[in-house]
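Just below is one structure, and these are the notes that go with it.
Complex shown without one protein chain; remaining protein chains in place.
In this document, chain identifiers A and B correspond to the written order of the chains, with residue numbering beginning at 1 in each.
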Amino acid sequence: MLAQFVYFSDLLGCIVFAISGVLVAGRLKMDPIGVVVLASVTAIGGGTIRDMAIGATPVFWINDTTYLYVIFATALISMLTARKAHRLPSFLLPVLDAFGLALFTVIGAEKVLSYELPSVVAIVMGVITGVAGGMIRDVLAGQIPFVLQKEIYATASILGGVLYTVSLSLGLDDGWALGIAMAGTLGLRLAALRWHLSLPVFNLRR
Amino acid sequence: MLAQFVYFSDLLGCIVFAISGVLVAGRLKMDPIGVVVLASVTAIGGGTIRDMAIGATPVFWINDTTYLYVIFATALISMLTARKAHRLPSFLLPVLDAFGLALFTVIGAEKVLSYELPSVVAIVMGVITGVAGGMIRDVLAGQIPFVLQKEIYATASILGGVLYTVSLSLGLDDGWALGIAMAGTLGLRLAALRWHLSLPVFNLRR
Partner (left out) sequence: MLAQFVYFSDLLGCIVFAISGVLVAGRLKMDPIGVVVLASVTAIGGGTIRDMAIGATPVFWINDTTYLYVIFATALISMLTARKAHRLPSFLLPVLDAFGLALFTVIGAEKVLSYELPSVVAIVMGVITGVAGGMIRDVLAGQIPFVLQKEIYATASILGGVLYTVSLSLGLDDGWALGIAMAGTLGLRLAALRWHLSLPVFNLRR
């Protein structure tokens, strides 16, 4: 049950992240193949780096090609319907994206722990799973990755990773730890969006 | 025989891709080491990502260092002769590049299939082998990768990967599949160059 919920949420996270890649590609007037590439790196880039670093190869989307088909279908449908997207409520995509971030973080941390690696590695890999795909998307689009700048995004992912590993080490079962961690990431990210919270910037410019 | 043809063509593909790295470096006034770095990432960057993702490590150019020597020699000779390059017919480099793309695609797909992975992974990895090196080259040069924009380049690589896997699944032997796939990629890429074909762009800019 929990495993199924996590799996389908993971695919939902891929869909949301792929859409964010499609939107960046559309602003840069890319061709359809460029759109698919940007959708793919955003959706699976972080998990790919995680798997390559911990030696979990072939990486996850090679072992389960459902991810690829979901991303291709998302890119196709997004391109066909993007012009009508303004009819969707404007809060929908940021909320789904926060959900994707929360889930990717926990899934990344969980996979690392299943390899019996230390908690700090799980937290770091949770962040990489959650934010590295978006960073590659931004670099390919010629932009400085927005997560490095002032929005609370990676910070929310770190909070989720910390809550997840601490919950498990306190003896909570996986379902509770997952729920607490996702609530933390989602809550902080949505609060940051709602009240425009940000960390103070570190400024060395004169 | 076929294996030898593929191996020497692979080295030829590296030479052509390395030259394209040298040309970008020269436009940015890099120093000779920067030229070698850009030549190398263009020539072997795609295959390196492929091998790391499928777990075929050490990656191919570690197991066979001929690739490195060929790239270093190409960069050196290119730098020494670049000023005279205008004497070469202007169609030569794009045609060789299309040939390199066609061959890298098939080699990437073939390697993935030899690990008994699914066809869709072979097609995706064929594209990565063919185009990711050039994407890294462009990012290092401070540009948005041109394959994401309107030229038919990655598209030709995808066509080759599809033709290759379909041919094999229809029972054709490897030589025929390779020939059909390369003809498809080469033909589409050269047609795109000749008649300035491109896919319609996906434009979300207002």
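FYI, contacts are C-beta pairs under 8 Å (C-beta built on N, C-alpha and C of every residue); 3 or more make two chains touch, one makes a residue touch a chain.
If you're wondering where the values come from, they're calculated on a predicted model, not measured in any experiment.
Undergrad: Which of these touches the unseen chain: A:154, A:180 or A:193?
TA: Per the contact definition at the top, the residue touching the missing chain is A:154.
Undergrad: Identify the residue among B:15, B:30, B:43 or B:70 that touches the chain left out of the display.
TA: B:30
Undergrad: Among B:142, B:171 or B:200, single out the residue that touches the unshown chain.
TA: Going through B:142, B:171 or B:200 one by one, B:142 is the residue touching the chain not shown.
Undergrad: Over the whole complex, note the residues of chain A touching the chain we left out.
TA: Residue positions of chain A that touch the missing chain: 52-55, 57, 115, 117-118, 120-121, 124, 135, 139, 143-145, 147-151, 154-155, 158, 198-205.
Undergrad: Give me the chain B residues in contact with the hidden chain, please.
TA: Within chain B, the residues that touch the unshown chain are 22-23, 25-35, 37-38, 48, 52, 55, 57-59, 62, 65, 68-69, 79, 82, 139-142.
Convention: only the chains that are shown with their structure count from here on.
Undergrad: Considering chain A as a copy of chain B, what rotation angle in degrees (nearest 5) results from a C-alpha superposition of the former onto the latter?
TA: Rounded to 5 degrees, the superposing rotation is 120 degrees.
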